[in-house]
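Heads up, one of the protein chains got dropped from this complex, but the rest are sitting where they should.
Just so it is clear, A, B and C label the chains in written order, and each chain counts residues from 1 on its own.
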Amino acid sequence: MTVESTAARKPRRSAGTKSTAGKRTTARNAPGTDPELVQLLTPEGQRVKNAEYDKYVAGVTPEELRGLYRDMVLTRRFDAEATSLQRQGELGLWASLLGQEAAQIGSGRALRDDDYVFPTYREHGVAWCRGVDPTNLLGMFRGVNNGGWDPNGNNFHLYTIVIGSQTLHATGYAMGIAKDGADSAVIAYFGDGASSQGDVAESFTFSAVYNAPVVFFCQNNQWAISEPTERQTRVPLYQRAQGFGFPGVRVDGNDVLACLAVTRWALERARNGEGPTLVEAYTYRMGAHTTSDDPTKYRADEEREAWEAKDPILRLRRHLETSNHTDDGFFAELEDESEALGRRVREAVRAMPDPDHFAIFENVYADGHALVDEERAQFAAYQASFADEGGN
Amino acid sequence: MTVESTAARKPRRSAGTKSTAGKRTTARNAPGTDPELVQLLTPEGQRVKNAEYDKYVAGVTPEELRGLYRDMVLTRRFDAEATSLQRQGELGLWASLLGQEAAQIGSGRALRDDDYVFPTYREHGVAWCRGVDPTNLLGMFRGVNNGGWDPNGNNFHLYTIVIGSQTLHATGYAMGIAKDGADSAVIAYFGDGASSQGDVAESFTFSAVYNAPVVFFCQNNQWAISEPTERQTRVPLYQRAQGFGFPGVRVDGNDVLACLAVTRWALERARNGEGPTLVEAYTYRMGAHTTSDDPTKYRADEEREAWEAKDPILRLRRHLETSNHTDDGFFAELEDESEALGRRVREAVRAMPDPDHFAIFENVYADGHALVDEERAQFAAYQASFADEGGN
Amino acid sequence: MAETFKAETSTSMALAKAINESLRRALETDPKVLVMGEDVGKLGGVFRVTDGLQKDFGESRVIDTPLAESGIVGTAIGLALRGYRPVVEIQFDGFVFPAYDQIVTQLAKMHARSLGKVKMPVVVRIPYGGGIGAVEHHSESPESLFAHVAGLKVVSPSNASDAYWMMQQAIQSDDPVIFFEPKRRYWDKGEVNTEAIPGELHKAQVAREGTDLTLAAYGPMVKLCLEAANAAAEEGKSLEVLDLRSVSPLDFDSIQASVEKTRRLVVVHEAPVFFGSGAEIAARITERCFYHLEAPVLRVGGYHAPYPPARLEEEYLPGLDRVLDAVDRALAY
Partner (left out) sequence: MAETFKAETSTSMALAKAINESLRRALETDPKVLVMGEDVGKLGGVFRVTDGLQKDFGESRVIDTPLAESGIVGTAIGLALRGYRPVVEIQFDGFVFPAYDQIVTQLAKMHARSLGKVKMPVVVRIPYGGGIGAVEHHSESPESLFAHVAGLKVVSPSNASDAYWMMQQAIQSDDPVIFFEPKRRYWDKGEVNTEAIPGELHKAQVAREGTDLTLAAYGPMVKLCLEAANAAAEEGKSLEVLDLRSVSPLDFDSIQASVEKTRRLVVVHEAPVFFGSGAEIAARITERCFYHLEAPVLRVGGYHAPYPPARLEEEYLPGLDRVLDAVDRALAY
């Protein structure tokens, strides 16, 4: 004898893929209209009060504000230079951060030197904050290395291309900080697309269970290549955290001050032994996914235009101007500095030598490996055979 | 110029692993004391009202209640027989469901024939509800096959050993149901330990994004081999769902009526096109993880004893008795039926033949493979060489 | 189909387009066929292999998935259990590893585990190999890691016609097929006859006949081997080029037949030599042809090193000179 199900037959559902179509507006609430979005500067550059987060930027001086502005402008200039270097054939590829300057500079400037950063492949602004020479970032896009800087030089890990992987490295690193009894923190960057990867969920689990001092900083730029965020989630991403036992917050990712405040709060939690935090910076990828991408295939110009009105740099400029924190000299000097940066980067890239052929065999292992030695020797003999033919 | 972090240095944290130790009580709230735990029958067998879920069991007749009781008793009897067959050397291993009968029978009896079940390796009670011959379950534990029943025979998929994998299969199957426009549903079983696997998180993402008609049924039996649930999460597991955009509910997993009601609710949601639901059945693994395990290494007897008072079968028996839904004849007949089942299983296992040696090469591919053919032929020749020596 | 047909039904098209047409035909013919993956919808995939398919067949047949490879393959398994025939795309070779567990422990073993009750007609499309100047993880050749796993079939076409027909056959197969697409040949054109009756999916084909030595390759390296054979011909050496097409199973009978004729074999692949396909071919052919071989089977492939940055890939990848060097060494025995 079995108990019959009481659930009566209902009309047939339409195919599953359709039912989420209507969610578009939910997941894409425009900044400013979402009560849950932390915002300290409106798109018009007006400073709005926030009971919870104001204290984290209470001490920010006009000079510091100008510093944030300068960071964003120089980062954007660097990014534009890289894009044009790609067009000139000097780089094989470039992943532009255009539009995400506030999210990166705001969070990057919240960090202490002893904190550690795990970036994706798009955190050029954070690298800038860490003091990584921007030309170093170009090596992998030029194809001369796979990320050549010393991660421990500036506590800025290498770019990670396999989506989501670095969130686990960040968690492990943070577990190590806790073991050491230090009060440093870790910040792990990832995208809205990455939020779907199992590794990211596992990093949430590990960091929560071990109460690791890590800030998960998700730049929701609305797109994972051609897929809008609705292909990854049907509720706002910051909400993901609570089911793992730690807080999540959505911040206006085009508001550098809000990003600074919220990241400071999250870092403070980490330092105080309160464990992980998820920050969702709600922003927009103004450009293509990379220089290989063609966004006209999948998104409308109007969307981009709407976001242009919320430009992170323009917003802070308006604020600086209406607050009389600047004079024309500042902007003019910055313009010159930008141009100089562009020139320096251009020259550095063009001068970047191709790696030695034997680099293939270098660093495969730290302690050596007989087969690598054997193949290196064969390669050398093979190369020499041409030299013989040609030269002798 | 950089903006200095405002987060002041705080006293050093203790190592990360310690900070969750105090969570033990949070995660292990005793059933009945947790306001969020759905319970319809107290451990004493008293029916308690529940505004939300009563309607899902309103039509349950005394006969049906006796049916649930019978299911649980026979499942436990089968399980005990399997454990003793393992001790006798007839099985290589057994994973007992002792203590989890209500979670499995309650959820299993909520299903319709056209629904589809994706079990772990411990869902013997659900298999029972689906009409899978219990002796079929023993094949893999005896080592004669890796799960020999036809999944489509009873819409009960094979046992899956790689933790968490089946939740994605369940999601895909449910996506297929939606594509077909059918109103069947899928139920995916998994454990508290499994909740940490990336695959489970990905199944949450896919099912939410595609609004797939799947019920995720997590039996939180408090242990993943030797690890208590606090090693997997610091908040109750049912809360995991909301961050993926669908509801989660915690049900008293030792209360068969509550499990029936909550699963019916979740299945109804699925049939109505409302997408996935997470049900956390809060229960207890009364025995060892498997017959290979020694729980005295890692858990105290008192814990088990406390849970004995909440025994799922005893609870329903008390209810049946105080409600005068049964007479002594019922229990006596059931006792006989149990014994007969035990006998039948015992005999069937002992009679289970070893597979033919050539089975190694069977079913590796559906359409054949030249190498398998070659190796089969070599194997045959090799086997024949012994026959020649011995027989000719 | 190494030979090309010039029938009325024959069209010249790029390899990527041939796969696109093949997917289109499968979607048209069998309502159970699905195309799934990251960016396969509006974008048409990063290589445009699925271009236009979502537009014509709708979002429920051509499915943009969340960014999670294990989820893609895991749900494809579930869809296959429900009777669908999913063709899933992994965006690049280096991104198949998050799905490796589902492929190896579930997809490959489900048929055997169920004693044949359950079929797994899933095709996993993987653009693979180097030579396109890409960043890390975008140029690898991981076919060994799948060929070693029983339950999977592993194939790789070298030309447009094979791409079209092998995809048809892979989709029709009731076994899981890992379909490695030679991404650097995506833009190479070839004649495709959509009416021709194709050869067996797992049979090698003689791409060029020869008598002095056999070059065996698959996917992107077939073209290189044909070039090498051309160059060698100018020096009076007659090389036979075998397009293996299938890595699991390997068509040892065809290799053996060729080697019994030429008595020398060089295997060429982009994947690292160590534990690569060349090892398996060398071991088995040496056993089968021990008394025929005049020289050891030589292997040309990648080094035991991570795929290098783009500016080094020419040195890393087998090129014309390295193939000819191996040919010379083999002929010198």
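Before moving on, here are some points about what is shown:
The working rule: a contact is a pair of C-beta atoms (placed from the backbone, for glycine too) under 8 Å apart; a residue touches a chain by one contact, two chains touch by 3 or more.
Please read all numbers here as calculations on a predicted model, not as lab measurements.
Among the chains on display, the ones the left-out chain touches in the entire complex are A, B, C. From the set B:Glu227, B:Glu337 or B:Asp367, the residue in touch with the chain omitted from the display is B:Glu227, counting the whole complex. Considering the whole complex, the residue from B:Leu41, B:Val60, B:Ala127 or B:Met140 that touches the absent chain is B:Met140. The hidden chain makes contact, of the residues A:His157, A:Arg315 or A:Arg376, with A:His157. Although one chain is not drawn, its touching partners on chain A can still be listed: residues 145-152, 157-158, 160, 162, 165, 167-177, 179-180, 198-199, 202-203, 205-206, 209, 362-367, 369-372.
Residues 94, 97-98, 100-101, 104-105, 108-109, 112-113, 136-137, 144-145, 147-148, 150-151, 248, 271-272, 274-280, 282-284, 286-287, 290, 295-299, 303-306, 333 are the ones on chain C that touch the missing chain.
Counting over the whole complex, chain B has residues 15-18, 92-93, 139-147, 161-163, 193-194, 196-199, 224-227, 231-232, 292-294, 297-298, 354-355, 357, 359-361, 364, 369, 371-372, 375, 379, 382, 385-386 touching the chain that is not drawn.
As a working rule, only the chains that are shown with their structure count from here on.
Summed over C-beta pairs in contact, the chain pair with the top total is A-B. Ranked by distance of CA centroids from chain A, the top chain is B. Here the spacing of chain A and chain B, counted between their Cα centres, is 40 Å.
Chain C has its Cα centroid 35 Å from the Cα centroid of chain A. Residues of chain B found to touch two or more other chains are 174-175, 179, 198-199, 202, 205, 209. Annotation for chain C: residues 60, 65-66, 68, 70-71 touch two or more other chains.
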